[in-house]
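What follows is part of the complex, with its chains left where they were.
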């Protein structure tokens, strides 16, 4: 069953991620250090390279690809919840090259920050825990009630 | 006249939309059921197909097109307000294909969810009601004061 729950805004954190660090890991680190177990994240900035995933809905595996060039982060939209009891950041990004062409996908490790400004909002509320979803093959939130 | 008003955050709802359902209708259904008449929505995920609109600023008509393929939802940014007294979701999406190429436009009915995680924030405040705007031909918020 799908899941839709009321959550309660608790904290808002705003700042800049370190130059040269991994984008997904840097956001995850903040969530770990501040014990954020539920929330949303948004960001803009630029990367020196990107590694993105596309979920193949037939084979049910992520295909990863790398964009080996400087790119603007036109948008990063993501959420924070738990997987196996630990905070997991699920974020998708839109990137743009020097000619303005846009690329997008599931943010994977291997994306290196040039400069990145982030806003994280943490929520209190029910536990959002990712579990294997047989319908899609993905780790999704499941209503256990 | 344009309109710019203070609104008051009331609720935050987070969850997953049903696999196989229509993306725009699924968000609209939540707003209907929970009586959300003003707010914002964001989402990420994937679709099995998409139907988007582009507003032709000359002819003043939406041109709709369909992308008949699995796509990641790189971003969905939208708002909720009233049209003819009923909640209306206005959302734009950025989508990405298996090679990372990005597409975007006005989210139309006919976009089918593979997996979608959504955050909806409801607001209290003045009535935001969409009415015909002669300058653009669109249904926009109008300051009636």
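Quick notes on this structure:
Which chain is which? They are A and B, in the order written, and residues in each are numbered from 1.
Convention: a contact is a pair of C-beta atoms (placed from the backbone, for glycine too) under 8 Å apart; a residue touches a chain by one contact, two chains touch by 3 or more.
Model, not experiment: these values are computed from the prediction.
This structure file defines a homomeric complex of 3 copies, of which 2 are shown in place.
One rule holds in what follows: only the chains that are shown with their structure count from here on.
Inter-chain centre distance (chain A to chain B, centres taken as mean C-alpha positions): 21 Å. Of all the residues in chain B, the ones that touch chain A in their complex are 9, 11-19, 30, 42-44, 46, 48, 70, 72-77, 94-102, 104, 114-115, 117, 119.
On chain A, the positions that touch chain B within their shared complex are 2-9, 38, 40, 52, 54-57, 63, 65, 67, 74-75, 77-79, 90-94, 102-106, 123, 125, 128, 133, 135-136, 138, 140-141.
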